[in-house]
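One chain of protein is taken out of this complex; the other chains stay put.
Lettered A and B in written order, each chain numbered from 1.
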Amino acid sequence: MVSAQLTGAEMVLQAFEDHKVDTLFGYPGGAILPIYDELAKGKSSIHHYLVRHEQGAAHAAEGYARASGKVGVLLVTSGPGVTNAVTGLADAMMDSIPLVCISGQVPSHLIGTDAFQECDAVGITRPCTKHNWLVKDINDLSRILHEAFYVASSGRPGPVLVDIPKDIQFQTGTYIGPETIKHKSIVQN
Amino acid sequence: MIESKHTVSVLVDNEPGVLARVIGLISGRGYNIDSLSVAEVDTETHVSRITFVTLGNEITINKMIAQLQKLIPVKKAINITLDKQGIEREMALVKVVGIGEKRVESLRLSDAFRAKVIDTTHDSFVFELNGSPVKIDAFIDLMTPLGLSEVSRTGVVAIARGSEKL
Partner (left out) sequence: MKLIVKAQKPVFYTGGGVINSGNAAVQLLREFVRLTGFPITSTLQGLGAYPGDDNQFLGMLGMHGTYEANMAMHDCDLLINIGARFDDRITGKVDEFSPNSKKIHIDIDPSSINKTIEVDVPLVGDVAHILEDALKLWKSNVYKADKTAVKSWWKTIDKWKEKDSLGFKNDKKTIKPQYAIQRLYELTKDKDSYITTEVGQHQMWAAQYYKFNKPNRWITSGGLGTMGFGLPAAIGAQVAHPDKLVIDIAGEASILMCIQEMSTAIQHQLPVKIFIINNQYMGMVRQWQELLHDKRYSHSYTDALPDFVKLAEAYGAKGIRVESPAELDKGIQEMIDYNGPVIFDCVVDQNENVYPMIPSGKAHNQMLLGKENEDSKISDEGKVLV
């Protein structure tokens, strides 16, 4: 896919497809509902495995990555979803396992107001991820998703987190494919 | 190895949270930050320069720089004190409160340091002073028995000598 007008949720699934992700571990929640809704529409061939605790999702993604050599992907909601996954992210950081964690976040205008199930995901996971992003503009989302996969799997592999506010998941913007991305700061090998 | 103050300059992408990221790494690894300054230095490429002073020896600072260069938004990190024979400057606002002889003496000394008086009342001065951190430390030392009341410092900025770019 080179360029298209998609919603945030559609962009996430499109990015998964562009990066050949066929397996997802996750647990739904309010802030991540738009993406789960896209999954339910059945247009994507990705297989989602429902776990019982976000820590389980993170460790399952790790086991999957270790056993297959591919990037492990997990999908969690905001607040307790993220904090439950932190142990798995820290574990992946210590053992250099490539993980991409997509987390829901409360709508942009509610960030910082102690909203329901809100937490500073980027602040909390900063020391235990290779890098993380809070998406502020729908037109940055596809670039960030491609960067996320690149950072997770290149050089010394490690976990990354992309925090997507719920309103951005609903908005429509321009999706650009991974071929056009060159990460500005990374100098590898 | 003896520990001493080192000034480190880090060029980073000016993206939200990058300062927190850099400082989080430094303090997370157990280093203390004595002073810190940060500003965007290239508006076209949105590159910021973070300069901080920390205590350490050559080996520990090298390890810290290696860790910093691992961060995604960090373009380059360098030990200005050791590697590049850098020039370090700082600005300080110094409030001295007093009357009579001490007040006169403080004004005289400020002249010697080429400090500017930017505020004055009948019993106080506020001096603005630019210079190397050592010069500023010396000025503050001298003002202490003369009624030094408050100090606000910007933190060190540093740049390498010569024509080479970081």
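In the analysis below, a contact is a pair of C-beta atoms (placed from the backbone, for glycine too) under 8 Å apart; a residue touches a chain by one contact, two chains touch by 3 or more.
Predicted model, so just to flag it, every value in this text is computed and none were measured.
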item: Which of A:Gly30, A:Pro80 or A:Gly155 contacts the chain that the document leaves out; value: A:Gly155
item: Touching residues on chain A - with respect to the absent chain; value: 23, 25, 47, 49-53, 55-70, 72, 87-88, 90-91, 93-96, 155-157, 189
item: Positions on chain B where the hidden chain makes contact; value: 62-63, 66-67, 69-70
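What we mean here is this: only the chains that are shown with their structure count from here on.
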item: Between chain A and chain B, centroid-to-centroid distance (C-alpha), Å; value: 39
item: Chain A residues touching chain B - in the complex, by the definition given at the top; value: 122-123, 126-127, 130-131, 134, 136, 151, 184-186
item: Contacting residues of chain B [partner chain A, same complex]; value: 13, 16-17, 20-21, 24-25, 28, 71-75
